[in-house]
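For reference, the structure I am asking about is given below.
Every protein chain but one is kept in place in this view of the complex.
When the chains are written out, they are named A and B in that same order, and each has its own residue count from 1.
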Amino acid sequence: MSAHTEYLWMETPERRGFVNLTDRVRAIVARSGVWDGLVLVSAMHITAAVYVNDAEPGLLDDIAAWADRLAPPGDYAHHRTGEDNGDAHLKNLLLGHQVLLPVTRGELDLGPWEQVYYAEFDGRRRKRVIVKVLGLGRPTDAASPA
Amino acid sequence: MSAHTEYLWMETPERRGFVNLTDRVRAIVARSGVWDGLVLVSAMHITAAVYVNDAEPGLLDDIAAWADRLAPPGDYAHHRTGEDNGDAHLKNLLLGHQVLLPVTRGELDLGPWEQVYYAEFDGRRRKRVIVKVLGLGRPTDAASPA
Partner (left out) sequence: MSAHTEYLWMETPERRGFVNLTDRVRAIVARSGVWDGLVLVSAMHITAAVYVNDAEPGLLDDIAAWADRLAPPGDYAHHRTGEDNGDAHLKNLLLGHQVLLPVTRGELDLGPWEQVYYAEFDGRRRKRVIVKVLGLGRPTDAASPA
């Protein structure tokens, strides 16, 4: 059994932005040596989301508009602290904080349209995403049938 | 440590539908031989959800109506691709893409009302759900106290 951890740094140029993490997660899985297991991709800040969905640009616009409709910018109790990002906290809850992806035969085991996204709602600063792979290494020749 | 993976094929007769996966997941856990660990149940398509809640029929109606209220069918940017399922993508995000269930002493370790559901929002075609069990096998007699 092995575990492998890497951290991705995010810094979107605008307050909001979507970043497709799929290829970076795929590369981390390859470096991990895990053959059969799970990989956690989780935001380390609570004003960004990590979710799985399609990489279609129109859909990204739809997701942004939908999150704004259900968790609009506005006047939140949280703003008494001097912050102005109450809506970003709620969007994290709406879209989700993390995903857990299966690794099978050394590869991300995803359906045809599944892509892992980082959705930033309070960017223009450096934030981290943790990627932790846990699972079994590749079976050795010794363990394979002759 | 062992890992075990199976895929469930879904094909709801209507565009929308709920399928209780609990017994199928339970059977996969039994076949896995995992005694203490975790089982991931995750949609492989992004227009269906996997969630845990109650198996009460009235509640299924409530969940369907609620998802329609918060993520209604309508005119989405995603539809410029020729698709008409923008609302189904948003419902996946609302209800969740996956669940991770604990396995203890070889059984799903669920509370009294917890059931695993597949919620389809763009059905009438074949889609997959991945079920991956990861954990320790049953302790051998040799490892037990005398």
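Just so we're on the same page, a contact is a pair of C-beta atoms (placed from the backbone, for glycine too) under 8 Å apart; a residue touches a chain by one contact, two chains touch by 3 or more.
Note that the structure is predicted; figures quoted are calculated from it, not measured.
Among A:A3, A:A27 or A:A65, only A:A3 touches the chain that is left out of the view.
Contact between subunit A and the absent chain runs through residues 1-3, 5, 38, 40, 42-46, 70-71, 76-81, 86, 89-90, 92-94, 96-98, 100, 127-128, 130, 132, 134. The chain not displayed touches subunit B at residues 1, 36-38, 51-54, 56-59, 61-63, 65-66, 70, 94-96, 99-102, 104, 109-114, 134-136.
Here is the rule we use: only the chains that are shown with their structure count from here on.
Chain centres here are Cα means. That of subunit A falls 19 Å from that of subunit B.
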